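Complex shown without one protein chain; remaining protein chains in place.
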Amino acid sequence: MVPRYARPQMTALWEAEAKYRIWFEIEAHATEKLGELGVVPESAAKALWAWWETNPKVDVEAIDAIEAVTKHDVIAFLTWVAENVGDEARFMHQGMTSSDVLDTTLAVQLARSADLLLEDIDLLLAAIKRRAEEHKYTPTIGRSHGIHAEPVTFGLKMAEAYAEFSRCRARLVAARDDIATCAISGAVGTFANIDPSVEEHVAERLGLTPEPVSTQVIPRDRHAMFFATLGVIASSIERLSVEVRHLQRTEVLEAEEYFSPGQKGSSAMPHKRNPVLTENLTGLARMVRSYALPAMENVALWHERDISHSSVERFIGPDACITLDFALGRLTGVIDKLLVYPERMQKNMDRMGGLVHSQRVLLALTQNGVSREDAYRLVQRNAMKVWESDGALSLLELLKADAEVTAALSDEELEKRFDLEYHFKQVDTIFNRVFGAN
Amino acid sequence: MVPRYARPQMTALWEAEAKYRIWFEIEAHATEKLGELGVVPESAAKALWAWWETNPKVDVEAIDAIEAVTKHDVIAFLTWVAENVGDEARFMHQGMTSSDVLDTTLAVQLARSADLLLEDIDLLLAAIKRRAEEHKYTPTIGRSHGIHAEPVTFGLKMAEAYAEFSRCRARLVAARDDIATCAISGAVGTFANIDPSVEEHVAERLGLTPEPVSTQVIPRDRHAMFFATLGVIASSIERLSVEVRHLQRTEVLEAEEYFSPGQKGSSAMPHKRNPVLTENLTGLARMVRSYALPAMENVALWHERDISHSSVERFIGPDACITLDFALGRLTGVIDKLLVYPERMQKNMDRMGGLVHSQRVLLALTQNGVSREDAYRLVQRNAMKVWESDGALSLLELLKADAEVTAALSDEELEKRFDLEYHFKQVDTIFNRVFGAN
Amino acid sequence: MVPRYARPQMTALWEAEAKYRIWFEIEAHATEKLGELGVVPESAAKALWAWWETNPKVDVEAIDAIEAVTKHDVIAFLTWVAENVGDEARFMHQGMTSSDVLDTTLAVQLARSADLLLEDIDLLLAAIKRRAEEHKYTPTIGRSHGIHAEPVTFGLKMAEAYAEFSRCRARLVAARDDIATCAISGAVGTFANIDPSVEEHVAERLGLTPEPVSTQVIPRDRHAMFFATLGVIASSIERLSVEVRHLQRTEVLEAEEYFSPGQKGSSAMPHKRNPVLTENLTGLARMVRSYALPAMENVALWHERDISHSSVERFIGPDACITLDFALGRLTGVIDKLLVYPERMQKNMDRMGGLVHSQRVLLALTQNGVSREDAYRLVQRNAMKVWESDGALSLLELLKADAEVTAALSDEELEKRFDLEYHFKQVDTIFNRVFGAN
Partner (left out) sequence: MVPRYARPQMTALWEAEAKYRIWFEIEAHATEKLGELGVVPESAAKALWAWWETNPKVDVEAIDAIEAVTKHDVIAFLTWVAENVGDEARFMHQGMTSSDVLDTTLAVQLARSADLLLEDIDLLLAAIKRRAEEHKYTPTIGRSHGIHAEPVTFGLKMAEAYAEFSRCRARLVAARDDIATCAISGAVGTFANIDPSVEEHVAERLGLTPEPVSTQVIPRDRHAMFFATLGVIASSIERLSVEVRHLQRTEVLEAEEYFSPGQKGSSAMPHKRNPVLTENLTGLARMVRSYALPAMENVALWHERDISHSSVERFIGPDACITLDFALGRLTGVIDKLLVYPERMQKNMDRMGGLVHSQRVLLALTQNGVSREDAYRLVQRNAMKVWESDGALSLLELLKADAEVTAALSDEELEKRFDLEYHFKQVDTIFNRVFGAN
């Protein structure tokens, strides 16, 4: 976790105190059910909850000190609770194994992280939607291969991002479901020393589903899917970030990250206004998606379990969630405050001498009986002249002067093919598909 | 694609001929709808379908030869079709762009691949289920960290695999839905020169859903999610393969890959019977999951599209699907024919002098009033003696001779804790969770 | 391996026939030495070489047919050789194990592939150097964050690429050394049944070094390092490709991939000239670097060896080498024929109203006694006006009109800071560093 790429709410979820709080809840809920079943005295859970209601400070240092001796984190924690609660605490953890606590805790942390990330995505979607509506009909050139292609609108670019992050949202909901399971099944997962109803009880209290079959650990294919999903979301963040970076290039400058007063773009060059937020997001995306592979390597634990997954998860559990949370928040800010320059968009589009309309002329020629091959040749030979003139020549004028072209299309018919609005007639259809009908 | 790791049905889906067949269908369905809309003559689609009904050979070499000149694959294909169908073919591809054909084709190939992979998983699940039921109550030692823990059954191991591949199945269904979209939206995706109803028509005919907003290309987050999902499935294949490899180790030998008559395990050592199939699957899993990252890097195409994704997909499209198909098939064979040795399982379990029952004694001590810490100490000091004797000593006998232990537990109470069946009392519950109630 | 991204010479190295030829050589060289040692008759090697000198066709199908029965590739090959050579062939492979042949063969293939790749890099370096010298003093704007920074020359861009690929070359030489080892050490690598001098003999004949200690297999850290190195080289290919893609953007257009007559950029838009080669290289780079991870996962084989690495290497051995060879060749072609537009470079540089000189003014102010903070503020406030005017205003004129500025710098002093040549005074120094002194 890199503090500068972390926000407090998500970070808190991954701190020691939050972890120990979940540990306590799992142990106390389990003891409660064990009391109901008559395995331990009902007084045990009562003592635990009574102490908990005093809102005791979770003394992380004290627990760490015990762990330094026992070299076992859960035993250290149980010892610390026993020191505080007293004799009744000895009934805790009956028939359970450490993994019951650890894995269920990780499930809670990941599920709560997913909830925050879903909120993040909702805020991002709202920002994107607002900008989409604002620029629904703002013309801008569509580019394939970085080369001018045909006109689109800036709103369409936003609609695409909206659709993409809506898909990311749905994937995250699925990944959250995948990860939100509870295992309280004892050593090697046989429930030999603990009744399955304890698991069901704890699951219900914590908003999880019981793991159908665990092997001391919750199977790691669930986590692999979770982190892979975060990697895909990060890649979508990269895509929108790269779009902004491209739009802000000096020669393009159709949009720009907000530049706050007092901000210095460069210590050496006072004139600079750089897309540093989206460049940063590009890097963060690389990190988040890199976590997918160690998560996948974690799946093949030996037999019922080994502990090799644990160190990996100590890194990627917090790092993936915290970094993605930060990145979504930063991207939302970028989109929300993005400076959009419609005049520059128009200016860029105009610089190509009308080349962006070449396809419509091609179609018109074929519709008027010219073979596709001939039509392509006729348009291309004029287009190349415009291209080589760097937009100084006009495609329309050249076509009007080409006898082979005018044999098939009148000047008026040609002019009709250079109408910008023509390209936007389905924008509303697309918006309805993406944002729903009005 | 490595031929030895490929099966014909899946491979055929990715061959040039299959691709061109899908191209034709897309073009013909689109022309059909364009005819209905009056954009092209209705005779065009009729001519195309009439020719198609003659079941013409798709002449891959001829198309390649044209491409060598045009340097454009779709134009080469259209030219070849025109050479065959004649004049009416010039109405094909009206208002479309190459990506409409290429991306929709990839969607069809991936969706059909997913269908085959789903069938593969179903066969694997069936094999696992059969072995699970066969060995529902076959005792075997559960191992954590490679060390004996407590008893499980071989059926439980199979149940876990069944649950895991059931999750994989559900994820693949979701990934298939994600990928199975159709884009016929023209240059930069504005539908400027083609009505959205054409897309809807082609989608419906090919069993796809229309892409809500495309940008000439279908957005690559869909593909990233698809390949990431295959990577997770591959990781689950690795897990079950590693389990078999461990079970087949000389010292363990609780199960073994089927060894066919005439097979030679080693050119140098005639006595060898190696788990080569599951080792091979371990390697194949590494490959399939490695494809997730380039797929994620493909997401951030520049602006409306660039072509950098294409070369990546020429590798991983076929390679991921073909290799995973092969791996699932191979794993199904391994499980189906796996030689299982219950006697050896029992023998291995017995070699630890009863250590596997240590937890039950621990619990019994605490239930009879010994503090958890004392109980742990009492059991551990006897367990370590057994451990150091390499199973020559018996934990039960040592405990009976430990005065601090017998102060809390009678011989009879101790013996009760060494009952193997005790561990299996929830096996049926778990089976019901995994396979459904009988 | 994707045929369209493969060149014949490299591909041939990885075909079955080439592999079997190396197998034969290893076996024959080893038999030769075994003859010298008196382990087998000297006639054996003579018989083998005598047959080999007849230049026999390597009958891949025949060998495959035998393997279908034996399920063991090396035994199948030995059987086939025996069928051809006759009785003397039974002395082949004495004391050896399959891995001796397979791993040494892979070393030969990788070493020969590295040799081809080194030739590729040399050709690329030559092309880059030629363009560097051609454009040593061609002014172009340097860009940080995609934003105009200060002037550089196009030759400097090429010099950087030259230095980078020179480093790649050195790394590949090291990786080749790492991989080029020979293991003929028998089962589990103890030389129990074969004298170490056989290994030394075969190594010397094949241009390899003997593996100091093998464990039946050559240790896979060597291969991991090799493929990781190819991944780094691929990433450098991506860097130069991305540079070209950026330079070819419509609004930038400072350079362009060569566009051959008759080429069609788009089936729909006849005006397009797209940087498809470098986009393609971007994708290929993603693939080649993705192979680093499975190669690293291959390192941790179980005990003396398992076979999980094998399937991975059947993919990435040929795919990494063939794809990188193709990519280096393609990049060389791109650089060699790159269309470079110096006028456009100048035009782009001029469009910023002199902002690119802001740092020099900043330095002049501080040198004349203005505090750094004040100097920054003074330059920035004028620079922002130019920025917002989209280059219509001139920084020099604005500075001349700013009383706080002119209090420290005269008009003449200001003008001196707008001299382009100033930036190029160390170009020769850098060229000497990169290409060596003239």
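The chains carry the letters A, B and C, assigned in the order they are written, with residues numbered from 1 in each.
The working rule: a contact is a pair of C-beta atoms (placed from the backbone, for glycine too) under 8 Å apart; a residue touches a chain by one contact, two chains touch by 3 or more.
This is a predicted model, so every value here is computed, not measured.
> Which residue, C:22, C:203 or C:293, contacts the hidden chain when the whole complex is considered?
C:293
> Just one of C:6, C:78 or C:127 touches the chain that is missing; which is it?
Considering all chains, including the one not shown, the answer is C:78.
> Decide which residue listed in C:215, C:248, C:323 or C:380 touches the omitted chain of the complex.
Considering the complete complex, C:215 is the one touching the chain left out.
> Looking at the full complex, which residue from A:229, A:282, A:332 or A:358 touches the chain that isn't shown here?
With A:229, A:282, A:332 or A:358 as choices, the missing chain is touched by A:282.
> So one chain is hidden, and I want to know which residue out of C:12, C:192, C:392 or C:407 touches that hidden chain in the complete assembly.
Hidden-chain contact among the options goes to C:192.
> For chain A, which residues reach the chain that was dropped from this view?
Residues in contact with the chain left out: 1-2, 4-5, 69-72, 74-75, 78, 93, 95-98, 186-187, 193, 245, 260, 262-264, 266-269, 274, 276, 279-280, 282-284, 286-287, 290-291, 293-294, 297-298, 302, 306-312, 314-316, 319.
> Over the whole complex, note the residues of chain B touching the chain we left out.
That gives, for chain B, the contact residues 141, 143-150, 245-246, 248-253, 264-266, 268-276, 279, 293, 297, 344, 348, 351-352, 355-356, 358-359, 362, 376, 379-380, 383-384, 386-387, 390, 395.
> Going by the touch rule given at the top, which residues of chain C touch the chain that is not shown?
78-79, 82, 90, 93-95, 142-146, 149-152, 156, 159-160, 163-164, 167-168, 171, 174, 178, 187-193, 196, 210, 212-216, 219, 221-222, 224-225, 228-229, 231-232, 234-236, 238-239, 241-243, 246, 282, 285, 289-290, 292-293, 296-297, 299-307, 359-360, 363, 366, 371-373, 422-427, 429-430, 433-434
Going forward, only the chains that are shown with their structure count from here on.
> Determine the centre-to-centre distance between chain A and chain B, using the mean Cα coordinates as centres, and give it in whole Å.
24
> Pull out every residue in chain B that's touching 2 or more other chains.
If we look for residues of chain B contacting two or more partner chains, we find 78, 95, 187, 193, 282, 290, 293, 297, 302, 306-307.
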